[in-house]
Each structure stands twice: as structure tokens, then as C-alpha cells.
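Quick one: the structure is below, questions incoming.
With one protein chain removed, the remaining protein chains of the complex are shown where they sit.
For subunit A:
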Amino acid sequence: MGKVDRALLRDVGAVALAAGVVGVSFGALAVAAGMPVWMAGLMSVVVFAGGSQFVAVGMVASGGSPVAAVLAGLLLNARHLPFGLVVADVLGRKWPMKLLGAHLMVDESVAFALAQRDPERRRAAYWLCGGLLFVGWNVGVVAGGWIGKTVGNPESLGLDAAFPACMLALLLPSLLPPKKEEAAEGAGPRATKARKVAVVGALIALAATPLLPAGLPVLLSILAVGVALR
């Protein structure tokens, strides 16, 4: 590993902890949707992609077909392919590391790796974030499953607000205008474009919600990329 300093450890720790809290909300939600705790835990270990887990379980819970749920989840996870092209170097050349490291590829670990300039620190940040997040997420999901079984209604703890809030916090940096010292390399126009796409995408999904089965509105939001093509 090497090259892990206190600041990095603190930041990664906070994100892993937040993932744990969102994990609790997923666990509680999955149990409320009729899933046994062990299955919610297994899903988190083998899928390990929060957004797609919420979408898939949410779709099935609101009457959607499992096939549509899986397709929606997969479409949401298709972003990992370009992610992988970007972070391929941090996984190293050895096969076992490549295969293991690929499973730790989530929005947060990719974002942390990209924030480091030094290759050694990139590797350390990716593995540390991916590893801690894996632990935080899965412990959170199982805990949430038990809480959901005991408390019954995860909404009384406000856990249904945790996931959108966390996603928004992750999304926000790419939407806000860059600070002065980072304003180089066309980051300003990129953020403006991203804001437009985000707003239009959200509106498309909301407008489509009464018309389409659950999950599809999120997929349809891809059309918002159109506003960036002009």
C-alpha cells in the first residue's frame, strides 16, 4: 500500500462511514420490500453498487418485473466500463489483483484515485477507499436489515432520505463552478454543461414517472445528453 497519510485516511474514512449509513438504509429498505436479511447482505457483497441495488429492489417492490429490474441496474452500472479504462493503471499488472481490484470499482474509489497525482498515492487511495467502502457498505446493509426487521418502518428513522442525500453530495462537485485555483482546462464550461444535463435528466425522469414502469424513467434520463450535443 504505502503512501497513506492521515488526511487521506480521514477523508476515505468519512466516505466509508457515509456508505455504511446509506447501507443501513438499503438494508432496511430491502427488508421492508420483503427480502430476507441474508439475501440483502449477499446482494451487497456480490453486486456492490448501491445505486443499482436501490433501483432493482425498488422496481421489484413497486411491482416491476425482475428482468426490467436487472436491465435497469445493469444500465446504471454500465458507467463502470469507462471507469475501468480510467483507473486501469491502479490495478497493476498481476491478474489476481486486477480481478479483485475491479470489484472494488465504485464511484467513490474512482473519484478518490483520480484526485491523486502521484501514481503511488493513486493506487493507495483506490485500494483504501474501495476496501473500506466494501466493509462499510456490507456491514451497514446487514445492520440495516436487522434494524428494518426490528423497527419495521425504516421511514420512521428517515433512512429513505439518506440515499438521495448521499448521491447528491457525490454528484455536486461535478456540477458546481470550479474554484479559482482549479479554473484551468475548461472546467467552467464543463460544469455548466453538466448542470444543464443534470437538470434536464432529472426533469425527464420526473415527467416520465407517472407514465412508465419504475426504473425506466432513470434510464430515459440519458436522453438529457442531447442538450450537450449542440
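Convention: a residue touches a chain if its C-beta (ideal position, glycine included) is under 8 Å from a C-beta of that chain, and two chains touch if they have at least 3 such contacts; residues count from 1.
The rule is short, and it goes like this: contacts and distances are computed from a predicted model.
Per UniProt, the protein behind the absent chain is "AzlD domain-containing protein"; the candidates were "AzlD domain-containing protein", "Iron hydrogenase small subunit", "Exosortase-associated EpsI family protein" or "glycine dehydrogenase (aminomethyl-transferring)". Considering A:56, A:113 or A:132, the position touching the chain not shown turns out to be A:56 (whole complex). The set of subunit A residues touching the chain not shown comprises 14-15, 17-18, 21-22, 25, 30, 33-35, 39, 42-43, 46-49, 51-52, 54-58, 60-62, 66-67, 69-70, 73-89, 91, 98-99, 101-103, 105, 155-172, 174-176, 193-194, 197-206, 209-210, 214, 217-225, 228-229.
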